[in-house]
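Have a look at the structure below before the remarks.
One protein chain omitted, others in place.
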Amino acid sequence: MTAFWRSPWLGPSVALLVVLAGFAADQGLGLILAVWLAAWGINIWLSNSGRAIGGFVVPILFGATLLVLWELAVRLYEVSPVILPAPSAIWARLITSTDTLWADFVQTIVKGAMSGYVMGCAAAFAVALAVDRSPFLQRGLLPVGNFIAALPIVGTAPILVMWYGFGWQSKAAVVVVMVFFPMLVNTVQGLKASEVMQRDLMRTYAASYWQTLFKLRLPAALPFIFNGLKICTTLALIGAIVAEFFGSPTVGMGFRIKIEVGRLAMDMVWSSIVVAALAGTGLYGLMAMLERKLTFWHPSQR
Amino acid sequence: MRAGLGGGLMRGMAGTVHHVMPILAVLGVIVALWYAASVGMNRAWTLDQAERAGEELSAGEVIADAMNQERPVLPTPHQVFAELWETTAGEPVMRERRGELRGNPRSLFFHAYQTLAPTLLGFLFGTTLGILLAIGIVHNRAMDMSVMPWAIASQTIPILAIAPMVIVVLNSIGIEGLLPKSLISAYLSFFPVVVGMVKGLRSPGAMDMDLLKTYSAGTLATLLKLRLPASVPYLFTSLKVAIAAALVGAIVAELPTGARFGLGARLLTGSYYGQTIQIWSALFMAAICAAALVALIGLAERVTLKRMGLAR
Amino acid sequence: MAGDPEYRMADPATQPPVIEAKNLDLTFQTNDGPVHALKDVSLQIDKGDFVSFIGPSGCGKTTFLRVIAALEHPTGGAITVNGMTPDEARRNRAYGYVFQAAGLYPWRTIEKNVKLPLEIMGFSRAEQEERVRNVLQLVDLEGFGKKYPWQLSGGMQQRASIARALAFDADLLLMDEPFGALDEIVRDHLNEQLLKLWARTEKTIGFVTHSIPEAVYLSTRIVVMSPRPGRITDVIENDLPKERPLDIRDTPEFLEIAHRVREGLRAGHAYDD
Amino acid sequence: MAGDPEYRMADPATQPPVIEAKNLDLTFQTNDGPVHALKDVSLQIDKGDFVSFIGPSGCGKTTFLRVIAALEHPTGGAITVNGMTPDEARRNRAYGYVFQAAGLYPWRTIEKNVKLPLEIMGFSRAEQEERVRNVLQLVDLEGFGKKYPWQLSGGMQQRASIARALAFDADLLLMDEPFGALDEIVRDHLNEQLLKLWARTEKTIGFVTHSIPEAVYLSTRIVVMSPRPGRITDVIENDLPKERPLDIRDTPEFLEIAHRVREGLRAGHAYDD
Partner (left out) sequence: DEVTLQLQWVTQAQFAGYYVALENGYYEAEGLDVTIQPGGPDIAPPQVLAGGGADVMLNWMPSALAARERGLPVVNIAQPFASSGLMLTCWADTGITEPADLAGRTIGVWFFGNEYPFLSWMSQLGIPTDGGENGVTVLQQGFNVDPLLQRQADCISTMTYNEYWQVIDAGVSPDDLITFKYEDQGVATLEDGMWVLEENLEDPEFVDRMVRFVRASMEGWKWAEENPDEAALIVLDYDETGAQTEEHQTRMMGEVALLTAGSNGALDVAAYERTVATLLAGGSDPVITAEPEGAWTHMITDQALSE
């Protein structure tokens, strides 16, 4: 019995059945399923083969599959381009609009998101230290801080635009508010992560607060801190882009997306989204790389 | 016996004071800063008005006016709380309309309910999806390598941009009401769960894993007996972030559904008509909901960790 | 070193060897160069053997036990367990393993920790309760079942982990310094219990220890190892009778074997005293 | 039990006692009721004493050491260290503590782990290097300084943690089964080294062990404890000469003291064999 579900033939035969069922229901569906399962099969084979190229090829193949499916679906079901454009159309638009997209990227990601990300994470980190240091603040500031951080972005963005103007500064402010809470929660949790014996050791040395912090608690907190930093990269992007919906100069990715939706230029909208996704993945990847370097000792990295 | 009871009571009260005092202190500082900021930001308007009317105002008059404008740049705490009070305690939650009993759009409770329902449903979807994805990622190399980058990419798509399309598409296939909103909530909340759970599920040490290997425990047993329990602290941290994100998702989703009701709609219409006091009270209601939800999860966390013997 | 220590005649009447290792090599790659943890290790263990491993710290005892249990894979040589690869044997649940550190799951009470393998192997509820009670009694931990690991002393934790490995009846028990953190009296007590268990059940036992008297008291064979690279330097047959009262440890035969072990051990050390 | 074991005359010429515990009580609250870990423990330790604690597992040895180091606070009784409260003494960096488990920081190499207390106490760079080299040599870990803890065997980790406690010269060394995971030869070697260190530096040492010979070989006094509730049942003076070659362990005087300890220990155990 166990041999049955371990059988290498099980996967392919189930896949074949699914594809046949798909064709029976609808030609297009069958085709889509076939492409999907074939690509997935190749991926499984590649990633299990343990070859070094796997790490590079697999996600790309996966993405390429998604794109092919998307293109297929749009063509087979004749989806209106004002609802969802085909990837080929998006690509065509992307390569002809690089100037605009670059200007938007600088305005929104570099000026708005990144500066806000740095300030917000740094502030959350500092507050986490303060909160951790003082039981009074822990009981007083943490609940209140949680409360303030829970103010939803759609509400705070208009207010922050009103306060900080239409430029990137207000976007950075929105990002600060957005990343603050996840970073705070993770850092506070991380600062509690060291083990009792590890802390006792520091006590026997009569290590000062700062020594314990730097030599024990921060290293032990790093896995949690990176958790926060990673989640916050994507939040920062969303924050900066969404904030532009509530007022902006005539440049920026949020601005672009908004006006192009109004003009039904969905290919341009998706081009901007592609840039956002690339930027987000890049930032996230950067953080993941740093994490790998700095928390090599954590079981999750070994 | 009586003494014991009284003592217990006293200690309970002392405990409460111990917990509430710092919050009150911090709140006090914030309220004071807030008043100062209100006066600072609203003053210009008062002076502008006075100048145009050709009047001279004393400092006291300026402050009094700045704290009680009808459309202040920054409403004062008492204005916001008065509004909160009027729209909660001062309004019935339901009202009679053409023979039907319906939600009263002037009650913030009604709007909060309209937002919380999709929040919770979306949180449920998102958390479930997040945990399942994390489990897949931890167990399947192909998923690990392919899903994660695209999950990240999915999060950088500005939700406000695609929410309308999602709603339009879902509407056109006949799905409306709670579900589209919940889906957007779920979309925002699954990601923190994936990230946290992947880490958590991978957190057991080498020896803990080896032990189960010597039992030749299957994948499922390893998951249930080791990986999941070990990931619980990570799970709760993620859940706290996720539920706040779910609330934001529900609010965002209210805008492209025609901003009919819910705290998001309330925020939005408030902002179209420049009613800052309404914006702030809706904002506070949202934050109260979020804080309550986060606190609820914190409570669940403490109970769970205690029951698991992990709280020391 | 005794002639060719690696092989001895298998009794043709008995089953095939439980463990057969041939020229095992194992090298760890670390940040500052490779570590040769096992080099050319050959050993045969038959059913019902009680084999002790002794040697300076870092000589590869733990590594060898881990190779047997398929927790580590050799970089050279061959090993079979019950005629299978260690991985297959593991899938047949051949092993009871006691780790060098207790390694209890912090979210489970002592009782639940001991129950863990039983749950995984699908014992019935009643059977689980019964077995847990028995083994906790065996290691003298009755009354501590409901406590969490961090509420126990170091020695108590280690006893709990021994109980966990004994709870299900694995044919092959691998124990990595199980009694390291115990005092002499408890240790004597558990030594006796272990011997009784072994005599009663015909288990095969691989046992790492640092105590020469313990090794001599318990085993049918004593494997002496030496570090850098980790290798077997001596295999000493112990022909003391199977019935061993505690005071056998004062007999000249016992002391004679202990002496041989000590000599073998000393040879592997750097200190020349 | 020997008369009044708890007190002995302090030599009026020497300093005040390093540790003075009077009627210590310590109860842990756990999920299923209180555990009485220490009951009515009184003990005086003078400067230069080498005191061993021995007793069945769970009798409160670790707990007592932790109380001395201000890691645990007694629920009753009084304790002073160097005439101060333990907390004050801790702030004066009076302690070198070796925990029962190694407790190395996984993000630091062995070298860096040993350096940790030196960094905290502000030793100069050059001094740090020097001391690390010395203590790593002392515990026979030269060449492993650049490895991470999980790349070492159990015994090597324990030696690293001993090195860490020896690296800075605390006047009061508290060692909780430091040699538990070491083989006899290394253990003998380290025992000798420790004795030399003690003789040279006049440190005061509190030492938990499960080995009766080790306790007798090392200490000036042996404290025998007994569990449930944890208490001191005997304090045995060890008047062997300060100069102790390893083969002193075969002298009748040595065996006589060892016998007394074993009797005291056995009295605290449940097994009547």
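Note that the chains are named A, B, C and D in the order they appear, and that numbering of residues resets to 1 at the start of each chain.
Everything that follows uses one rule, which is that contacts are C-beta pairs under 8 Å (C-beta built on N, C-alpha and C of every residue); 3 or more make two chains touch, one makes a residue touch a chain.
Computed from a prediction, not measured in an experiment: that's the story for all the values here.
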- Message: So there's a chain missing from this view; which of the remaining chains does it actually touch?
- Response: A, B
- Item | Candidates A:Ile259, A:Leu278 or A:Leu294 - the one touching the absent chain | A:Ile259
- Which residue, B:Leu160, B:Leu183 or B:Leu247, contacts the hidden chain when the whole complex is considered? B:Leu160
- In the complete assembly, which of A:Gly120, A:Gly247, A:Gly280 or A:Pro299 touches the absent chain? A:Gly247
- In terms of residues, what is the contact footprint of the unshown chain on subunit A? 80-83, 158, 161-162, 165-166, 244-250, 255, 258-259, 261-265
- It is residues of subunit B that touch the chain not shown, namely 45, 49, 52, 71, 73, 87, 97, 104-107, 111, 160, 163-165, 168-169, 171-172, 255-256, 258-261, 265-266, 268-275, 278
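Assume only the chains that are shown with their structure count from here on.
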- Intersection of the contact lists for subunit A and subunit D: none
- Task: Please set out, as single numbers or ranges, the residues of subunit C touching at least two other chains.
- Result: 101, 148, 150
- Message: If a residue has to touch 2 or more other chains to count, which residues of subunit A qualify?
- Response: 196, 298
- What are the touching chain pairs in this one? A-B, A-D, B-C, C-D
- Sites on subunit B touched by subunit C in the complex: 207-208, 210-217, 221, 225-226, 229-230, 232, 308-310, 312
- In the complex of these two chains, what residues of subunit A are touching subunit B? 40, 43-44, 46-48, 54-55, 58-59, 61-63, 66, 83-84, 136-141, 143-144, 146-156, 158-159, 162-163, 181-182, 185-186, 189, 196, 223-224, 227, 230-231, 234-235, 237-238, 241-242, 245, 253-254, 257-258, 261, 269, 273, 276-281, 284-285, 298-300, 302
- Message: Which stretch or stretches of subunit D touch subunit C in the complex?
- Response: 28, 30-32, 35, 54-58, 61-62, 100-101, 140, 146-148, 151-156, 158-159, 176-177, 180-187, 189, 210-212, 246, 262, 265-266, 269-271, 273
